[in-house]
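Please read through the structure below; I'll follow up with questions.
Just one protein chain is left out here, and the rest sit where they should.
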Amino acid sequence: MMKLHNITLTVNGRRYDLAVEPNELLLNVIRDRLHLTGTKYGCGIAECGACSIIANGKLMLACMILAVTASGWDITTSEGLAKDGNLNPVQQAFIDKGAIQCGFCTPGMVVAGTTLLMENNSPTEDEIREYMRGNYCRCTGYTSIVEAIESAAIHMNETK
Amino acid sequence: MSTRLLDREFEYVAPNSLADALDLLSAYEGGVKVMAGGTDLLVKLKTGADIPFSILLDTKDITELSFISKCEEGIEIGALTKLCNIDRNTMLSDYHALVEAIPLMASPAVRNMGTIGGNIVNASPAADTACPLMVYDAVLRLSSASGDREVPISKFFTGVSKTVIKDDEMLVSIVLPRVKPDSGSCFIKKTRVKPDISKISVTAYIERDGSAVKACRIAMGAVAPTPIELLGVGDKAFDRVATKELFLELAELAASIIKPIDDIRSTAEYRREISKVLVAQALETAWQRAGGTL
Partner (left out) sequence: MKIPEVIPEKYVVGTDTPRMDGYAKVTGKQEYSSDISYPDMMWAVVIRSPFPHAEIVSIDTSEAEAFGAVVLTSKDTNPYLYNERSVSVPNATFRDRRLLPTDKVRHYGEPVMALAHDTEALAHKAARLVKIVYRELPYVLDAEEAMKDGAPQLFDKIYLGDEEVLVHNNKGVIRNIDEGNVDKGFAEADHIYEAHYVLDRIYHNQLETKSAVCKPEPDGSMTVWCTTQSIHGTRSLIAKLLDLPFSKVNIKKVTLGGGFGSSIQMNTVIPICAALAKKSGRPVKLLSSREEDFYSHHKYPTTFDIKLGVTSDMMITAAEVKALVDFGSHQIQPLAYIGCTAGWFASLYKYGSNIRFNGTAVYTNKVPCCAMQGYGNPQINFAIESMIDDICNEHGWDPIEFRLKNYRTVGDEFWGQGPTIRSIIKTSGVKESLIEGGELFNWKERKPHTEKTGRYRKGIGVARGFHTSGTGGPKEGEVIDYSSAYIKINEDGSVDVVSPVMDHGGGTWDALAKICADVLQVPLNKVGMSPTDTRTTGFDICTHATRGVYCGGAAVEHVALKVREKLLEVAGRIMNEDPKRLSIYRDDELGQGVVYLIGFPDKRMTIEQIAFHAKNYSWGTIAYADSYRQKNCPPCFVTHFVEVEVDTLTGDINMTKALMYGDCGTAINPKLLEGQLIGSFNRGLGYTLYEHIDYDNKTGQLKNRAMMVDYKTPTFCEMPYVKDCMVRVCDVYEPTGPFGAKGIGEAALASVAASIGNAIYNAVGIRFTSIPITPEKMLKALKEKEENA
């Protein structure tokens, strides 16, 4: 048996105190122990972005982080983007622009789109493509996702 | 083995100072694996790489190694500086090839997690930060509980995933000599799709003296078991007037001496052919960045 480590995670504003083994992945802790299943397993090797999360304000991949490393972190998952039932502008734009198909990549996509707009409030199409390129989607062909992020940026700038 | 989980058992330590980390490394003599951002190491461990260790040393709390600062020689970059903090740092903006290489690596999420030290110590033949550091003559500062040493990056890599770093040592920082006046550099890579490991990368560096080349260096990734500097190729340009023909000549020479292989990402033949184009292109851009015209 490996030694258990006590960790504290703040996820979507809620504090969790857990004991984890050192080899437990943050992704599996979020999914199986916090029951936040919006963060998905896709490739397991940081290639697909399905496990995108916001960790201390930065876009990261939960499949490539040990839970024990993340102790003390402030994490937002796709479930935590909407506030009081109101979707954030990126989430809303994904619906409006038809940027969703099977939906398995969607939580990671909206998380990445959200951090993109946190860092750059009016990205060009090239900047969107460059930033989002680590998020894989087999269904949409990506252009509707680009449109959604562009439209969310416009919306955010208008309502500022 | 499965990428769904990390099917390895180990003890975990996360020292919060370099000194503590080095003490741990010397106390356990082998058996300790240092993890920087984890983006390479955890992939290797998940996919069954033969890396024996019983203790994982997580560097996340060693904040003293995350910095970019001026030093006597030029600029010093802490080994645990995240990749995302390098290309945006204005102190580094004259190191064209380095700041050009970073945003081409993987994806923003990976660059938020991965560190420059990790990219170097991982010692991939395709490591994108290695070649720019080579043409700048970067020096790596290694420390252990028993002392410090400096290794030029050109002497650091010994094979695929192999370096001169000893079991009790850690890479502490990278020292970049001051940028010379009238110099320029350029990094180009070819990939299958945009976010990808290089199937070939070329870094060129030129110092200009009027219309002539004062110094020229070329390094390449993914054409040998380690990132390599093509010694002797750039020297051919010494004191010659820069022309497209000169750069093509150097590119042909570069292509003739590299020994690339066939693998899943590309073919030896393609790598050799393409290097003729990419080396010339990188030299041209470096020359222009050095203020030269063609």
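General observations
In this document, chain identifiers A and B correspond to the written order of the chains, with residue numbering beginning at 1 in each.
One rule holds in what follows: a residue touches a chain if its C-beta (ideal position, glycine included) is under 8 Å from a C-beta of that chain, and two chains touch if they have at least 3 such contacts.
Given the structure is predicted, the values throughout are model-derived calculations rather than measurements.
Interface residues of subunit B with the unshown chain, by the touch rule above, are 1-5, 7, 43, 47, 190, 192-197, 264-267, 269-270, 273-274, 277-278. Although one chain is hidden here, its contacts on subunit A can still be listed: residues 21, 23-24, 28, 31-32, 35-45, 47-48, 50, 77-79, 81-82, 87, 91-92, 94-107, 110, 125, 128-130, 132-133, 135-147.
In this text, only the chains that are shown with their structure count from here on.
As a whole-number value, the distance joining the C-alpha centres of subunit A and subunit B reads 29 Å.
Interface residues of subunit B, counted against subunit A in their complex, comprise 2-12, 14, 38-39, 42-43, 46-47, 56, 58, 60, 84, 103, 106-110, 112-113, 194-195. Listed in rising order, the residues of subunit A touching subunit B in the complex are 2-3, 5, 22-25, 28, 41, 43-46, 49, 52, 58-61, 63-66, 68-69, 112, 115, 129-131, 133-135.
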